[in-house]
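Have a look at this one before I ask anything.
As you look at this complex, bear in mind that one protein chain is not there, while each of the others sits in place.
Chain IDs A, B and C follow the sequence of writing; residue 1 opens each chain.
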Amino acid sequence: MNENISREVRAMHDMSGHAAAVHHAPTSFIRKHVFSLDHKVIGKQYYGLALAAVIIGMVLSWLMRIHLAWTNAAIPGLHLMSTSGAPGDVMTPEFYLQLMTMHATIMVFFVLTTAPFAAFGNYFLPIQVGAEDMPFPHFNMMSFWVTFVGFLVLMASFFVSEGPTLGGWTQYAPLSALGSAGGPGEGMGVVLWAASIAIFCVGQLLGSLNFITTTLDMRTRGMSLWRLPLSAWSWFITSCMGLTAFAVLMPACILLILDHVAGTSFFVPSNVVINDQLQPHSGGSTLLWQHLFWFFGHPEVYIAIVPGMGIVSHVLITNMRKPMLSHRVLVYSMGALAVLSYMVYGHHMFLSGMNPVSSLVFSFPTLVITIPSTMVVLIWLGSLYGAKIRINTASLFALGFISMFISGGVSGFFLAQPSIDIMLHATYFVVGHFHMVMGVAAMFGIFAGTYFWFPKMYGRMMNETLGKAHFWLSFVGTYAIFMPFHYLGLAGNVRRYQAFVVEYMQPLIPVHRFITIAALFTGAAQLIFLYNLIYSRFKGEPAKDNPWQATSLEWSTPTTPPPHNNFGDKLPVVYHDPYQYGVQGSAGDYIMQTSPEKVTTPDEA
Amino acid sequence: MKTWYKRTCAILSALVVSAVLVAVVGEQVKAAGEGSITGTVKLNGTAPHMKGIDMSKDPYCVAQHKDSPAKLENVVVGSGGGIQNVVLYLSEGLPANAASAVPSQEPTFDQKGCLYAPHVMAVDVDQKFKVSTSDQTTHNIHPLPATGSGNIGWNKSQPPGAPPIETTWKNPEIAIPVKCNIHPWMHGWHVVVKGPYAITDENGNFTIKNVPAGSYTVTAWQEEYGTQTAKVTVAGGQAAKADFTFKAK
Amino acid sequence: MARFFAVTIFVIAILSAIPIVRHTWWMAPDISTHGGPIDEQMVDTMWEAGISFLASQILLAWFIWRFSGDRPGEKTKNFPGGAKTVVWAAFLLVGTEVLALGVFGVKAWANVYFTPPAANAMPVQVQAGQFAFYFRYPGPDGTFGALHPEMISESNENFFGLDTANDADAKDDIVTAEMAIPVNREIHLLMHSKDVGHSFFVPELRVQQDFVPGLDLSVHFTATKIGRYEIVCTQLCGLGHYNMKAYLSVMSQQDYDGWLKKQAALQ
Partner (left out) sequence: MATTVPEPPRMEEQRDPSRRASNGNGGWRNVVPADGNLRALKDYSPPPASTGIWVVLASITMSFLAFTSALVVRQGSAADWRHLSLPWVLYLNTAVLVASSVTLELARREVRAFMGGLRTQTARPTRWLYITLFLGLFFVAGQYVAWLQLRAQGLYLATNPNSSFFYVLTAVHALHVTGGLGGLVRVIHRLNKSILKKSSLDATSTYWHFMGGLWIYLLLLLWIKL
């Protein structure tokens, strides 16, 4: 065979394998900062999206809280948001529900899923496994921009005639499938909502594809699976969950949209009469939506919290100066959570007309899932024993996360039992539970990650004084807000009420006022964080390559922030388990994964 | 110089005066050309029993009706058998220019004691009207025009103390039901007509004003008994008579 | 800083527990015959959850207090038990806890849902719709008339869509906006939704059950205490959800009979 053919053959061999990851540093601004293939830039973009989303979501929650505490009080300027939703600046019931739905959707999808998973994962997973980039950079870029479009579509529903949907983030059918007959925002609002979520699912599926392949195929030499840091493990496990959960939500959204635009009857049963008019649907199954939704919905809760666990463990170990009691037990526990999360979804439907036997069937795995969670907590506590905890903002938030996770976790005991659910279902107890365990805890995880990794992402330290102030206000404020939720729930205060006209709830209004004030303060405290973020980005003191004396690969990049291909022209070779702190016979109190130093561990000695 | 000034003043004042005169006289002539239609709408037979309304779901509403229990208002018969809330309008014979004239006054559709006051409101096409609330409980106002009527339905809440909603209907429609979903018993009617209209008082009496001379078909609409028509001829400046009688079911 | 943090956690833990212990906000007193086990279950769970909450928070606080800051010359040391004890602890403590809760829970759940209504239970139908409950009593003939959804007309107070003109069974049905039941008499509540999902929740009665459109469920209960209670909707059903409620009057038998006569007259 002739010369050029053999060249082809060589080309084909050379181009196979990881070539996808090798792309050259872009020069144009657009390719560098907007449509970038660089996982680091994409990670930052995700973080920015989450930041924008969380600000909107928090403002919405403020408005809701004010309305709940002082119903029918005018909120100056509210009519600017929606003239029909706030005549004379007084919030209408439908507008309250619309704000509530948007708050939940924005927070669950565009904050708690994007920030800890997509944002940090994108930035640090490839670095922590010692790769130059994700294997499919174009999919990665699409993943962000698709998600971004999903966000825009969701926001667009604020500007349609009847405003966004009021059906709650669970969008129970048939209310969500009836169109405007169901109420304001149930027409176009729901269609936009479902479209936005379906788009979001596509984005996250693309992301999960990249995360999984990165973890499995892109690890550098010496980086065996058990040498991955816990954060990397958590992102890997989360992406496995995302892959399956979002793949189920998308069909559900498609069917929901069809019920709206094509007049099908997947979710709307026969003989539905609204405003004395028989609705033109028949035979649909309302429970079908609940099954599809919660099959996604419960894993989604763990998608929000598992990355938090990983990040917090990672941050904590570095600041404890000793590894976790057991690396593997933590990994197995997170895995167990992921697997069990698919078997427990029915506990959201104990009272929804499901066969009471299946309620019991679902209640047992739900109770069992407390075992891995407890294991995680006990491992954390046990590891704190004999540590040398460095108190800085990152570690404070990590420890705060544990406290929150415990507080939110124990209330799970109650909600796992159908018999008690009779009293607590759809009350503020549930709201308190998930805000604590997946809302605030996850937020604390994000904060810990931010204060910990900011130096690597931007080459500057964040301001510790501001950071600590931010932590104290957030920690105390959070408890002030969400602990009372549980009491309200015990007293039978039903959630998703825009006002408390029910007589037995009126004595509880003072509690709501207290919560509202706490919420306003805690929310204001987040402005400190925002300021700190912006200030430190430009004026923070320059960061060293490894400011926390940490061991994992992201701290052994040649420059800070890392160069375009993360490790310069030589990929790191990994010699150690991820967390070699306080190792006997070692010069320092830590050994980086890349250092060839030969030492023995305490348990060997 | 002075004389010139005086003359101009005189001319000007003369002009003004004559203009005023013309205006006034013209007005009178026009007024003389417009007549009215008066009459009564009666019920032949015994008035149907109006069910009481149990508002116990909302204690506020109950409190509003402590002394006089609320009843349905589908057929309200006054002394002498006159039916209240019957809408009368000119269904035929109206010249285009008169039909297109839109009254300037704004009727108000109030929510009082968890009922609509008035129970039936008639408006002209494009006539502005207000929907207000006097209650200390939140209502949602939900007019449901027929599909294809060209009118677009809406559904808005009014918390206590919220400013009135001011709007119009774009097309004639007999009649648009109005609901409050929070208080399912609340229902009323918007009757959208073209041209002059009237609505009967508690004794069933009505007067359609500003009817140009001509002969018309007057239609009376009642929510339970439907419509009746009568041919009426209005002479300039005169008041024509038209009485209607609905048969009790 | 660390010690202050530890103290904060400790104080917060204690403060959070106080209202629970003092029952500052607590479930309304039970007026049902089946509620006992549910309340027991709640209390047991509260104990177990409360103890694990306090224990772990205080442990966290203590470790933060004790093990923070760099102590020169002192090497970090491991939890003496090692990972194994932790794993076993998790399994044994939580495992047994879970098992206990689960098993007792089954009891509480079973005597709500796995016991059929007594033969002489009094049937009452409740219909949920945006945004009110309406109730139907079968009347003297003891049978409910058929429902005709197309005939539903709230403007004429035909909330159930009864064909009173032609349907003998429907003629004597008594439709009310308030629910009254005789005390100490088992009620068989037939639940029907005319539009979207709703829920029937009476805290005092320890009853909560969703309405499923297109699927008529039923619950049964016995009220043991005369009084006026509130029925609220707990399933988001639209803009009026917060105001979707009705009153439940538990009366003595003769009061109830009188009430029913009065309602029959109003039909």
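The definition used in the following text is that a contact is a pair of C-beta atoms (placed from the backbone, for glycine too) under 8 Å apart; a residue touches a chain by one contact, two chains touch by 3 or more.
The structure displayed is predicted, hence computed values, not measured ones.
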**Selected from A:46, A:109, A:123 or A:136 as touching the chain missing from the view** = A:136
**Message:** Tell me which of A:67, A:321 or A:576 is the one touching the absent chain.
**Reply:** A:576
**Asked** So which of A:52, A:243, A:278 or A:476 would be touching the chain we can't see?
**Response** A:243
**Asked** Among A:218, A:320, A:481 or A:519, which one is in touch with the chain left out?
**Response** A:218
**Prompt:** What residue numbers in chain A mark contact with the hidden partner chain?
**Reply:** 1-2, 5-6, 8-9, 11-22, 135-136, 205, 208-209, 212-214, 216-227, 243-244, 246-248, 250-252, 254-255, 258, 262-266, 269-270, 282-285, 287-288, 291-292, 295, 323, 326-327, 569-571, 573-577, 580, 583, 591, 596-604
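Just so we're on the same page, only the chains that are shown with their structure count from here on.
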**Remotest chain, chain A as reference, centres from CA atoms** = B
**Prompt:** Taking each chain's centre as the mean of its CA atoms, how far is chain A from chain B in angstrom?
**Reply:** 57
**Asked** Taking each chain's centre as the mean of its CA atoms, how far is chain A from chain C in angstrom?
**Response** 30
**Item:** Centre-to-centre distance between chain C and chain B (centres being mean Cα positions), rounded to whole Å
**Value:** 49
**Residues of chain A engaged with two or more neighbouring chains** = 92-94, 183-184, 276, 499, 501, 503
**Message:** Quick check on chain C: which residues sit in contact with 2+ other chains?
**Reply:** 129-130, 154-155, 238-240, 243, 245
**Request:** Could you please specify the touching residues of chain A with respect to chain B in the complex?
**Result:** 72, 84, 87-88, 90-95, 162, 180, 183-184, 275-277, 499, 501, 503
**Asked** Tell me, which parts of chain B touch chain A in their complex?
**Response** 58-59, 137-138, 140, 142, 144, 155-163, 165, 177, 179, 181-182
**Request:** Using the touch rule from the top, collect the residues of chain C that touch chain A in their complex.
**Result:** 1-2, 5, 8-9, 12, 16, 19-20, 24-28, 37-38, 41-42, 45-46, 48-50, 52-53, 56-57, 59-60, 63-64, 67-71, 74-79, 81-83, 86-87, 89-91, 93-95, 97-98, 101-102, 105-106, 108-109, 112-114, 129-130, 149-150, 152-155, 161, 194-197, 199, 201, 203, 206-215, 217, 230, 232-243, 245
